[in-house]
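Got a structure for you, questions after.
Every protein chain of the complex appears in place save one, which is left out.
Right, chain A next:
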Amino acid sequence: MMTIKVFDPALCCSTGVCGVDTDQALVTFAADVDWAKKNGAQIERFNLAQQPMAFADNATVKGFLERSGQEALPLILVDGDIALAGRYPDRTELARWAGVKEPVEAAQGSCCGGSPCC
């Protein structure tokens, strides 16, 4: 099983609804992480404002911050290697990295993630 580490920018919360303009990508990603974990994925998120040591202690992340600045976050490491930067992965990418099988009915773009609309 691959380990996924997500290095978030300085957020007040993982969905970002405390901010002035809720970021769709954050809302979606928070739900996707929750889903992937329930399916056995190993994902850790680190918030720059709350766990900066996690950023400083990781040579890859530290180097990335020095080169590109905090504006270039988030940064996603899969088993220690940079897999993605500057945007959040979608559910399919998460599932692929984690080796989790994505059930068809919960797939991205489906209208009915458990809702009664279909």
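Criterion: a contact is a pair of C-beta atoms (placed from the backbone, for glycine too) under 8 Å apart; a residue touches a chain by one contact, two chains touch by 3 or more; residues count from 1.
Here is the rule we use: contacts and distances are computed from a predicted model.
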Assuming one chain is omitted from the figure, identify its UniProt name from "Arsenical pump-driving ATPase", "RNA polymerase sigma factor", "ABC transporter substrate-binding protein" or "Sulfur relay protein DsrC". "Arsenical pump-driving ATPase"
Identify the residues of chain A touching the omitted chain, counting contacts across the whole complex. 6, 10, 12-15, 17-24, 27-28, 30-35, 38, 43-53, 55-56, 62, 65-66, 69-70, 106, 108-111, 113-115
